[in-house]
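All protein chains of the complex are present and in place, except for one that has been dropped.
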Amino acid sequence: MADALPHRTIADAAARLAAGTLSSVELTRAVIARTQAVEDRVKAFNSRDESDALVQAAASDARRAAGQALGPLDGIPVGLKDVIAVNGQPLTASSRMLANFVSPYDATVTARLKKAGAVLWGRLNLDEFAMGSSTENSAFGPTRNPWDLTRVPGGSSGGSAAALAAGCALATLGSDTGGSIRQPAALCGVVGLKPSYGLVSRYGLIAFASSLDQIGPFARTVEDAAIMLGAIAGHDPLDSTSFRAEVPDYRRALTEKKGPWRIGIPREYFGEGLDPEVGAAVEQAIAHYRAQGCEIREVSLPHTQYCLDTYYIIATAEASSNLARYDGVRYGHRAEGVTDIEQLNSRSRAEGFGAEVKRRIILGTYVLSSGYYDAFYLRAQKVRTLIRQDFLNAYRDVDVLLTPTSPVPAFKLGEKSDPLAMYLCDIYTIGVNLAGLPAISVPCGFTRAGLPVGLQLIGQPFREADLLAVARHYEQAHDWHTRVPAL
Amino acid sequence: MKYEAVIGLEVHVQIKTRSKMFTRVGAGYGHEPNTLTDPVVLALPGVLPVMNKAALDAVIKAGLMLGCDIAPVCKWDRKQYFYPDSPKNYQISQYDQPICQGGAVEIELPGPARNIMGEHKRIPLTRIHLEEDVGKLNHFATDSLVDFNRAGTPLMEIVSEPALHTADEAYAYLTSLRATMIYGGISDCDMEKGQLRCDANISIRPVGETKLGTKVELKNLNSISFVRDGIAHEIKRQIGVFERGGTIVQETRDYDGQTGASQSLRTKEMAHDYRYFPDPDLMPVQVDAAWKARLQAECPELPFVKQRRFLEQYQIPYTITSVLVWDRALSDYFEEAAKLAGPGRAQAVGNWLVNDLLREIGAAKTDLAAAKVRPPHLAELVRLVDEGKLLPNLARTVFAQMFATGEMPSAIVAREGLAAAPTDAGELEQWCRDAIAAKPDAAAEFKAGKESAINALKGPVMKAAKGKADPKQVDATLRRLLA
Partner (left out) sequence: MAATDLNIDHVARLARLALTPEEKAAFARQLGDVLHHIEQLGKVDVSQVEPTAHAFPVVNVWDADEPRPGLPVEVALQNAPRQRDHMFAVPKVVE
C-alpha cells in the first residue's frame, strides 16, 4: 500500500519523474483515482477540478520533455487549504459566507508553487475561517480522520492533513494560527511544519489572526516538508510582515546538519490533561534522542499557563476586525429582503457565519470595545512579551524544545461540544504562535487503538534548517511515517 | 450677555501621490467607477496593506512646514466602523501615535481696508496623522451605489486646537492651510474634487467663561465660503438657543451651503465605539534625523514668511505682495523678473505682473505657466521704460503684442519703430507754442487757474510728436510757456 503511487513521497516521485519512469499525468491520475475512491468517506475536499489538474500535469510533462523541468515539485500534485487564493478558483474558507466566491488573484504561495511547477490540486476543508481544532466547524460538513472515520482529523487544517494521510495529494498546504497545522498533522500521522512568523508570505491567505497566522506544509516526510518550505519561503514585498530572512537550501541542510543537539523538555507541557499513551510515545522519542547522544535538559516556560487566555484575546480581537469585511456588499453572502444597510450587514453576517465564528467575533469585539482595551488586548500583548521571553530564555541553554503536539489523539466527532474543551486542544501549540517560532509535528507512534501520535519540536526563529534536521534525525530511525491508513 | 465662540477644525487633505496609501494601484479623480481598484482596495479575502513611501514623505513635509514635532516612531491603528464606503469596515489610521504633533497655522485676518495688512495670528495644531480615504456613495431613489476609486487614497487629517473664535478666522485658517499644502506640492486642495474637506467643532460660552461649552460638529462644509457661512450660522443658532433659555445638545449637524440651513444628523447617544487597536499587518514608521533633514531641505518658504520678505526686500506695497505670495509660481515668476530687471524696479515688475499680466491671462482663459510672456520679457519691458528708451504710454502697446506673440519687447520696439527718440528741446517748444496758439481758450482757462485745461493742450503736442514725446517733458514745457 505504502508503495502505491498516491502514497509516494515527493522526493521519490521527483526522482522517478526526473528519471523518466513516471509522468506527472500518470501520477496525477493516480492521485485523482485515489481521491475518487476515498473522498466520500474522508470528505477532505471542498472543491477539485480534475481536468484542470491534468492540464497542469500535462504542461509539467511537456516542460520536462523540453528539458525545462523546474525542480523537485514540478509535476507533483499539491493540495491547498481552502483559505489560500488561486486566481480563477473558488475560495470559501469553508464558510457559507464565501460559498460562491471566486478569487481574482493568486496568493504569493500559490504563485510560488506555480513557479515551482506543482500541480495545484483541490481546495481542502477546514474549520470555518480556520477557527477550530477538529474541522467540524465547516459549513460543508466535517472531514473524517483516515485512521478512524468516526474521529476528527484535527483542525483547523483537517482537510489538508486528512487528504495527505489518505493519499489524495503528495503534499498539502495549511495555515497555523494556534496549532492548525501541527495538531491535525499529529492526529493524522503526517509531518506538519509551522514556519517562523514572517518566513512565508501571508498575502492571499484569508486572515484569521494576522499577528499569528502562518502558512506551512503538510508532508509525508521531513525531507518533503523541507522541499515544500523551500518553494514557499522567502521575503514578499506584498506582505509588510514578511521577514527578510535568509532562505537556505533546507533539503541539503538535512544531511549537512548533524547533532548531537541540546534538547529542552519544558516541564509545563507534561502535566495534567496529557493522555498517557501520548505521553508515553513522547517519552520514547526523548529516550531516542538521549540514546543518540543528545543532551536532554528540563527547562521551564513559566508563563505557559497564560498562553491560552493570551491567545484567545489576541486571536479573537484580530479576527473580529479581519472578518468585518464580510458585509454582503462587495462579495460573499448577502441576505435577502433587507431594507437598510445595517440590516444588510447584520443579517448577511448572521446568515453567512457559523456559530464558532460568531462566538469569536463577539468575544473579539468585546475585548476591543470601549473601556476594555487595556484590560484585555493590551494586557494580552504584554503577557505575550513574557511568553516570548520564556522561549528565548530557554534557547540560551538548548537548541530545540520537545513536547507533545496535542494532549490527546484524535477524538470522536461531536465529542467536544463545549468551546472551552475544544480550545484546550491547542495548549501545546499556541505558545509557539505567540512567540512567532517555527515548530514541526512528526509522527512518533500509535495508540493501542491505532491512532497516530505526534511529537512537536520547537525551533529558534528562522532556524528551520536546524529544526528540520533534528526532526529528520528522529524520523530516520523510525518507520511511523511509512504507515498508511487502511481505508 | 456677550458670547464667544470656540472653534476647532478637522481638515482632511488628500495627498497627491500616483498610487494609493496601502497598495500600488493608481490614484486619481474623475475616472470611470471602480476602475481604480485592486484586491487590496476592495478588501478581498487574503489581501494585505503595504505603505506608500511618498505619502509618508508628504505628511512629514507638511508637518515640517507647519512646525510640528515629527514623531521618531509612529504606528498604524485600525479604526473600526461599518459603512458601505469602507471596504474593510475599518480604516487604517493613527490613533495614539500620530506622525506629527503640535505646530501651528499662521493666519491673516482681513485688514481695515483692502490695502492695509490685517492682524496675524498663529492657530496651534493638535496633530496631523495619516490615514486612507473611503470610497464614494452615490444615492438614488431606491438604492445607493458604491464606487471605490477614491478608497485607499492617502489622506492627512489635520486637527487644530479649539483656538479659533470667528468664522473669519476659520476662513483665514483654511485659506492659509490650503496655500501651504499647495506650496509644498502635497495636495492640489481642490474642494470640489474632495481633495480638502473640513469639519468644524463649535461651541459657545459667555465671554469671560473659561470652561468649554457643549460642542456641535458641523459636517459637509464643502467650500471655503461654506465653512465661513456654516460656522457663522451655527454660532448664531447656538446663541439663539441660549438666549431662548435652551441648552445645546452634543450632536453632528449637516450644513447646506445652498440653503444656508443646518440639520441634525445624529446625537451623542449614537456615538461610535471605534475599537481602535494596532494594525498587525503593518510595521511601525521610524523617522530619523537624516530623513527629516532631507525633507526639510525640500520645504518651500511659506506664504507669510515670503510676504514679510517681499515687503522688506523689494519695498513693494502690501496690495501687490498679498496677491503674489499666495501663488508659488507667481511669486517665483516675480522674483525672477525682479532680479533680471535690476535694483529699484521690483515695484514696476509687480505692477505689470499683478495688474496687466494677470488680467490678460484671465481674459485669455490661460494660466501663468502657459503665458508667452516670461520673466525676461517683463524684466526687459520694465528696464526699457525705466531707462527712458520706451515711453510708458507706448509700453502698453508693446505689452499687448508681447503677450500675443512672445516676442521680446526690444524686438517689438525695433520693428515697430517705437523707440523713444530724444526730443529736441527747441522742436518741442515750437510744438507747444503752436498748441497754445491753436487753443487760446484752453490756455486762458489754465492761466485763470483751471488746472485740467492744460490737458487739452497736450493732445496736439503729442500728435505733432507722433506720440514719442516724453509726457513729463511736454507738461513742463507747457507750464513754463504759460507761466
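First chain written, first letter: the chains are A and B, and each begins at residue 1.
The rule we apply is simple: a contact is a pair of C-beta atoms (placed from the backbone, for glycine too) under 8 Å apart; a residue touches a chain by one contact, two chains touch by 3 or more.
Note that the coordinates shown come from a computational prediction; the quantities given were computed from them, not determined experimentally.
Remark: the omitted chain is touched by one listed residue; of A:A33, A:A59, A:V102 or A:L487 this is A:V102.
Residue A:D309 is the one among A:E50, A:E295, A:D309 or A:E415 that touches the chain not shown.
For the chain missing from the display, the contacting residue among A:A233, A:V383, A:C444 or A:A465 is A:V383, taking the whole complex into account.
Among A:G71, A:P260, A:G279 or A:P419, the one in contact with the hidden chain is A:P419.
Along chain A, the points of touch with the absent chain fall at residues 100-102, 104, 196-198, 211, 237, 240-241, 243-244, 303, 305-306, 308-310, 312-313, 320, 324, 327-334, 338-347, 349-350, 353, 355, 358-359, 361-363, 365-366, 369, 372, 375-376, 378-386, 388, 418-420, 423, 435-436, 461. The omitted chain makes contact with chain B at the following residues, 17-19, 24-27, 32-39, 41-42, 50-56, 73, 75, 82, 84, 89, 137-148, 265, 273, 275, 278, 280, 282-286.
Simple rule for what comes next: only the chains that are shown with their structure count from here on.
Chain geometry summary: the mean Cα position of chain A and that of chain B are 58 Å apart.
Those residues of chain B that touch chain A in the shared complex are 39, 42-51, 78, 80, 82-84, 87-90, 144, 146, 273, 275-277, 280-283. By the touch rule above, chain A contacts chain B in their complex via residues 83-85, 91, 93, 98, 101, 103-105, 107, 202-207, 209-211, 237-241, 317-318, 320-321, 324-325, 327, 329-331, 341-342, 345, 365, 368-370, 373, 377.
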